[in-house]
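Excluded from the complex is one protein chain; the other protein chains are retained at their positions.
All chains are identified by letter, namely A and B, in their written order; residue positions are counted from 1 within each chain.
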Amino acid sequence: MRVTLRGITKRFRTTVALEDVSLDVGDGELMALVGPSGCGKTTLVRLIAGFETPDSGDILFDGHSVLGVPPERRGVGLVFQNYALFPHMNVFHNVAYGLKFKRVDRPRERVHELLDLVGLKGLEDRMPAELSAGQQQRVALARALAPNPQVLLLDEPLSALDAKLRERLRLEIRKIQRALKITTLYITHDQEEALAVADRVAVMSVAHIEQVGAPQEVYTTPATEFVARFIGRGNLVMGQILKRDGGEVILSVGDRVMRARGAVGELGQSVKVLVRPERIRLNHVAENIFMGKIVGIEFAGDTLWLHVEALGTTLVVKATTLDKSVHEGERVQLGVSASDLYIVPPSDQRSPPIS
Amino acid sequence: MLLLPGLFLILFFYVPLANLLREGLIHDGALSLEFVKKILTDDYFQHVILFTLWQALLSTLASIVLGLPLAYVLAHYDFPLKRAVRSLTIVPFVLPAITVALGFALLFGRNGYLNRFLMGLWGLSEPPLPIMYSLTGIVLAHAFYNAPIIARTVHAAWERLDPRYEESARALGASRFSVFKDVTLPLILPGLLSGAALVFIFCFLSFPIVLSVGGGRFSTIEVEIYTRVVTMLDPRFLNYKIGAALALVGLLLSLGMTYVYLRLQGSFARQTEQLRPRPTVPLFAGVKDLLRPQKLLIWLYVLVSLILFVGPMLAIVADSLWEETALGGRWTLRWYAYIFTPQYEAFLGDSPLRAVLNSLAFGVGATLLALPLGVIFAYVIVRTRWGGRRLLDTLLMAPLATSSIVLAFAFLRAFNAPPFRLVGTATAVIIAHAVIIFPFIVRALVPVLENLDVKLIESARSFGASRLRALREIELPLVAPGLLAGAVFAFALSLGEMSATLMLARPGLNTIPVAVYRFLSQHSLGAPSAMSAVMIVVSGVAFIVLERFGEKALKL
Partner (left out) sequence: MLRHAALVVLLIGLGLVWSQSFSLAQAGEGSKLVVYVYESFVSWGPAKFIKTEFERRNPGVEVEFVATGPSRAMLARLVQEIQSGGTPADVFLGEINDVPKAKQFGLFLPLTESDVPNLRTVSKSLLFDPERTLIPYEHGFITLVYDSEKLKSLPETFSALTQPQYHKQLIIQDARTSSVGHAFLLWTIYNYGNVGYLDYWKQLLPTILTIQPGWSAAYKLFTKGEAPMVVSFSTDSCFDPRYKPLLLNNQGYRTIFGAGIVRTTDNPKLSRAFLDFLLSVEVQEKLPDTEVMFPANSQAKLPETWRTCAVIPPNPVMLPLDMVAENDDRWLDEWARLVVTGR
């Protein structure tokens, strides 16, 4: 099932929740919708599920508009952040609930099959209050999948869980989704989760979508400054375009002249240049070389995050613990290849700064 | 700390009541179950008891059917003046039964507006709706009073219900109806049942409605008590004793129901969750939307409830502005001029304006007296951990299970001699009102106090806040909504109380309901309607002001 949103606008009283949003989720694709809280993600889910009606625009399932179709006939599976398991029904009846309204052969088997799928065999008689958060999440998933939905909507499915469990469950969700080949929209405010789980990622800021692309693409070539800041850890430095040289651009950054990739910008224009922490290498020879002073070190097991004063700002640099020699106050030489300096397309005024 | 309020309750409730009920257990100077046995075996009294239960059951069901949609609309939709509408739902509750009976007769009577309208519409010669003077009339009048209670308790439960339960169900393929049946209803059921149990108790104890709307062909336990004790005098006081025995049987039954109610309310309190507010949508969303099937159902409900709830009140207001003349009739304000002429009226004992002031003064006085009582008892109940807690709770709630007419008899009997010669004083009226209303403050507070995290207070105190400061800054703001809700409801009950006030008050101490009653026994027909209209306006304004400014003052 292919889900298409065309020019959706939705207002609540005075606030605009979504403005002219278009999105295309391919058949069997897992699309992650990521953005800060309050950006309209949940409204989008509610529109697709049929709980809200757009003020303008259209929602199509396989090319057919579903605007007049009530939620119960859209064939959408839904998992909420708090799971919303029916507190007065046990696990079995929760999962079986959606089967009541479909003609399903041997519904009992179907329930057991699903509980098996999510690894909860044997807990049929438990009440939701007797389950751990992780178990509740799995029941919610099983319940949503039971009636064989054409589309699966996961609204912050893992936000209420601790970090370890979150990582494990997102892999499981991914596995199940692959196995069932079900078109899925996965809502999250956690960009790392989005990158890890999705075929494609749609990044939202307030009321509109900034960029849609494969995780790699969104990470390496963010379409806007908002995406650059929101996805991954990154350094944005100011630069001015001096000249073009083939596919590369020569710019002045701080007191240095550097080479970068990126086709945007006019001569003399000030631009923001993105460089990821792992692309800045210590004592490395590359097209761009500059000096910096280490002002802070964060130890994170296999990784060292260095805060380095350079190019008139403080850069975050990823080093490995193998780089033992670094210590605060030290002056180091940093190297970045031209292909790792990415000129962010000038963003329009809408995107607010991200902290 | 329990000593003072405990003494109050013993002195002004248990002792007088026991003193009255004792009569039903004494035959020829010796303890005997003679009268109780008579009541339980005589087929007439069996009929009365069964009818009492039957009409209470039907009335409760009708209140649910008519109250649930209102709870739904309040929980799901936004519309202009929603808060005011919510506040005004208590107004029916304060109207004296005779006013309601009058309004019902004017609207639903054989010659009432509705029947006349339908007869004209369909060209009938006989009134098509035989509502008045029947069980239907009694049930509808009880629903008029009690459907708002159902609506208010269910609305509270519904608001706390996470909308995502219902959305999950719909996404799973359930129709709106299935969602309601499988998910919403089971989850709001504890709230609904606790409201229903309260309504059942009210209808069980209801007395003037049965007498006026149903008429003498219908008799409930309370009607029977009233007629036996008040009018059927005999030298051996046998009727008085039968009345007392009836009161005893009735009290045991209603105490049993109170126990059920408390259990239900307890499970309701445990279930409440603190969740995000339920999103609401505008009720009026464009012309097209007006005709959707679901909206059509809502409009139908609005029409029915306008007829049932607003209709009788409007009929009274219309009646108060109408004067019959030889030529037919004309609109007039003379009834209002008449009731507000500040002159002595023998039948009132003083001026009608005084009745308005008395009503407000007694209401405020009784509420102020009932508030500390309610707060202390609520604390005691919540903190009691031993097994007999529910029993203690039931005992403290006994005034809820006692009709005001029985309470008035007990007062007349107990406080007519020194050291407490209270009959005929404002004190007696205020104390009686306080006894009648304090259970509602307790009921409103217990769930709130139960949910109140003791750790919150302890942590506040560990930061060095004094007990008083912890009270003011932590407990009070958390308890305030419950306190306000209880106080408003208690005030409403005091405003509407008539049976006990009428029997205890003397001239100079009349309240609005008593004045309505007095005006009604007059030959002129507009004055009671005008006084009832005053009651409707005064209580409506009082509730809007109380809820609005109460919330502001408590910073909710």
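Here are some notes:
Going forward, a contact is a pair of C-beta atoms (placed from the backbone, for glycine too) under 8 Å apart; a residue touches a chain by one contact, two chains touch by 3 or more.
Given the structure is predicted, the values throughout are model-derived calculations rather than measurements.
One chain is not depicted; across the entire complex it touches B.
For the chain missing from the display, the contacting residue among B:T136, B:T280, B:T332 or B:T425 is B:T425, taking the whole complex into account. Residue B:L373 is the one among B:V356, B:L373 or B:I512 that touches the chain missing from this view.
Listed by residue number, the positions of chain B touching the unshown chain are 1, 3-5, 8, 43-44, 47-48, 98, 101-102, 105-106, 109-112, 132-133, 211-212, 215-219, 226-227, 229-235, 239-240, 324, 344-347, 349, 368-369, 371-373, 375-376, 379, 412-414, 416-418, 421-427, 430-431, 471, 475, 502-503, 505-507, 518-525.
Rule of thumb we're sticking to: only the chains that are shown with their structure count from here on.
For the pair chain A and chain B, the distance between C-alpha centroids works out to 55 Å. For chain B in complex with chain A, the residues that touch the partner chain are 162, 164-165, 167-175, 178, 182-183, 186-187. On chain A, the positions that touch chain B within their shared complex are 46, 49-51, 70-78, 80, 82, 84, 86-88, 97-98, 100-102, 143-144, 146-147, 153.
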